[in-house]
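Below you'll find the structure, written out as structure tokens, and then a few comments.
All protein chains of the complex are present and in place, except for one that has been dropped.
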Amino acid sequence: MFLSGVRVMETEEVVDGCFSLLLEGKNIAVNAYPGQFIHMRIADNLLPFLRRPFSLAETFPEEGLFRIIFRLIGAGTKILSRVRRGDVLDCLGPLGTGFKPCEDLRLSILVGGGIGVAPLLFLAKKLQEKGNKVIMYYGASQSADLIPVHQFLPPGVEINLATEDGSSGFPGFVTDLFQTHLQNGLLPEEIFACGPRLMLQKLAEVHRNKKIPMQFSLEEMMACGIGACLGCSVEMQRGENETVFKRVCRDGPVFKSCEVVW
Amino acid sequence: MFLSGVRVMETEEVVDGCFSLLLEGKNIAVNAYPGQFIHMRIADNLLPFLRRPFSLAETFPEEGLFRIIFRLIGAGTKILSRVRRGDVLDCLGPLGTGFKPCEDLRLSILVGGGIGVAPLLFLAKKLQEKGNKVIMYYGASQSADLIPVHQFLPPGVEINLATEDGSSGFPGFVTDLFQTHLQNGLLPEEIFACGPRLMLQKLAEVHRNKKIPMQFSLEEMMACGIGACLGCSVEMQRGENETVFKRVCRDGPVFKSCEVVW
Amino acid sequence: MADLRVKLGPLELQTPFMAASGTFGFGEEYASLLDLQKLGALVVKGLTLRPRKGNPPPRIVETPAGMLNAIGLQNPGLDVFLSRELPRLKKSGTAVIVNIAGDTEEEYVTLARELSRAGNGVLALELNVSCPNVKKGGILFGTSPSILASLVEKVRPVCTLPLIVKLTPNVTDITEAARAAESSGADILSLVNTFLGMVIDVASRRPFLANETGGLSGPAIRPLAVRMVYDVYAAVKIPLIGMGGILTLEDSLQFFMAGAAAVAIGSANFPDPLTIPRLTGELNKYMKKEGIDSLEEIIGAAHQNTV
Partner (left out) sequence: MADLRVKLGPLELQTPFMAASGTFGFGEEYASLLDLQKLGALVVKGLTLRPRKGNPPPRIVETPAGMLNAIGLQNPGLDVFLSRELPRLKKSGTAVIVNIAGDTEEEYVTLARELSRAGNGVLALELNVSCPNVKKGGILFGTSPSILASLVEKVRPVCTLPLIVKLTPNVTDITEAARAAESSGADILSLVNTFLGMVIDVASRRPFLANETGGLSGPAIRPLAVRMVYDVYAAVKIPLIGMGGILTLEDSLQFFMAGAAAVAIGSANFPDPLTIPRLTGELNKYMKKEGIDSLEEIIGAAHQNTV
């Protein structure tokens, strides 16, 4: 974990209301692995008061660069959407426990909903580098919201799109699209997912039926981002009858689907 | 009084830490007279929460332009020092009761300390247009702090400079310089002053001795800026034995020196 | 236009957005910026029986997301109010609520009696038992439920207008004061007044305000005020006027959902004098979009256990 100033190298509005920042920060670029995140200070004043967490969407360890992709939501992301090349941002990272794919994986399935696709881009690249076949399912509510994911993915990753209004790709939820493929004979060894809670919940059902191991990246409000304040705790199963609170920022954000208490 | 967006036409750091903004706002430019001020919203968020008051330093009624000159003090002026040409600022004005020079004046003396010179620049121009002879006394702590006042004054205004450390002009307080001129036979009809409270207090003594009418522009913390909140009240003499609180933002900022309770 | 009218017991307002006492003066200054008739009501600056000079400057200071004020109830007194301010206010057509403060029960009673007289055109009275900035500005009345009850009982019979009691937040349990005011005859409760605070000027090593302490208002206190409205709503049956740091429509919706039937805008008028007309327009749009016919549908909604 490092606290450092990172320089903005490139800014791009990849799709309406959705931005990519390419940042220079050697420590983060070299040490991060997929599923981890950074905790960014938005302003050196009170507005907003807390840092904001963003998943690492890509790293270039040799160049010391990394990317985040974020959607404009409120005050913090608004300010962040206006930074310029050359600005220096105060960044804490890499943070958290990310995806831990099984070593002898051959085929990996990635399911992303909305901006939740960001950490999966990093994961897809890494898995493919290791020789995996990667199939990505990616859904949004409408065509205009779809991030051009191919732009951040190596060739060879299979991309299946779904939009709820049917304006692009499969018409419906990304989980429905994925279900169809499952029914048509797709045989995933492990599934990695990030997206709205409802989407993850649907996937967890699939899991219960098919017994495919799944890793989910969760979100929760964060203050410290490093495990000290216990602000980001979520309930997890421990054994059969007991639950405990685990910290999204340190024990997660990635958890096994079977742990999560819905 | 108008509430409107004013466009930044020109920004200049006239001297280290001191900025001039030329702003486009017809209503203000046309209606303002010297000693009045504007109340500026610095940001459309919470930082800072309150507006900030700035004296009008010059107006161009035909072009619909006006100028403020301000010193970098804290959070608000920091943000204001970074605005760019084309930005639109939320501005309330013109506000307050300004200088009311005697109609049949021939010779006017202006005494300014520090950034307090700003409203006097506007006044000097107006007085000269009316055919007055204008002599300005202007002091700062050191040469590096002196605003290039000639830049904002019509030719013909006599400028006498003083610096406390003697790095420019008369070495000492501007009030001492002025005293010297008084002793050497200067015969002011009316004096207009703006600056630190201590400077005004010294001038008030001169007044008590020489009985020259004086008008002082005062400062106080402001919330509403229009007379409603009673936050900016200062104590004023009413008759011999009674005092009342008057509002700097509406009854002032300009008051007769004999009214002020020190 | 959605129906923005609200009924608070005996008090009917055109819209739920009022100007909070002390932040809108007697309306005169704002009249050139906005139409005073469009306010739900204008609560005038705290009025006392005799004129009051107020505290020496500095009286205000900015704080993170807020401000402290220690005006000290500067006001022209009842007589000047009745002869000069009230006739002008009535002419403007705005709904006038008078905020009153006294050093003694008798002063409150006299003020309430005089202001209740027919023909004055005052819409309601707000008992200020919570001004933190004058030694006897009612803060004593506000912090003790029994003293508060005694005061309200005395004022009630002479007050023929709707009687609002404005609660102080500087207490251990605001619901106690709320219940005391309700059971002794208040028609409506308004909350909150300001929180007692201090800023120290580290250069001079002295409190910044001449009065040393001042009352904190603005967005900084909003979560505290929302919590108090939420608690008081569950404790009493009479309607509430909520306030404390409202800037945006969302802020005011928090108060409505916590249980306020109307809200007052205070410090927000300073950065944006057009806050009230802006919120009125936005509430209208919001109600249309959400299909809300009457504000009553959302008042206290946050107390329901279903999502």
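So that you can tell them apart, the chains are marked A, B and C in the order they are listed, and the count of residues begins at 1 in each.
The definition used in the following text is that contacts are C-beta pairs under 8 Å (C-beta built on N, C-alpha and C of every residue); 3 or more make two chains touch, one makes a residue touch a chain.
A quick note: this is a predicted structure, and the numbers were derived from the prediction, not measured.
One chain is not displayed; in the complete assembly it touches the shown chains A, C. Interface note: of C:162, C:245 or C:266, the residue touching the hidden chain in the full complex is C:245. Among C:2, C:158 or C:171, the one in contact with the hidden chain is C:171. Looking at A:8, A:30 or A:50, the residue that reaches the missing chain in the full complex is A:50. Of the options C:5, C:91, C:206 or C:285, the residue whose C-beta touches the omitted chain is C:206.
Although one chain is not displayed, chain C still touches it through residues 63-66, 68, 143, 170-173, 195-200, 202, 204-207, 212-214, 216, 218-224, 226-227, 230, 245, 250, 253-254, 257-258, 298, 301-302, 304, 307.
Although one chain is not displayed, its contacts with chain A can still be listed: residues 1, 3, 41, 46-51, 90, 92, 220-235, 243-245, 250.
Basically, only the chains that are shown with their structure count from here on.
Counting C-beta pairs in contact, the chain pair with the largest number is B-C.
Think of the whole protein's Cα atoms as having one middle point; the chain whose own Cα middle lies nearest to it is C.
Each chain gets one centre point, the mean of its Cα atoms, and the points for chain A and chain B are 56 Å apart. A separation of 36 Å divides the Cα centre of chain B from that of chain C. Our note on geometry: chain A versus chain C, Cα centroid distance of 47 Å, whole angstroms. Shared interface positions of chain A, i.e. residues touching 2 or more other chains, are given as 46.
Among all residues of chain C, those that touch two or more other chains are 65.
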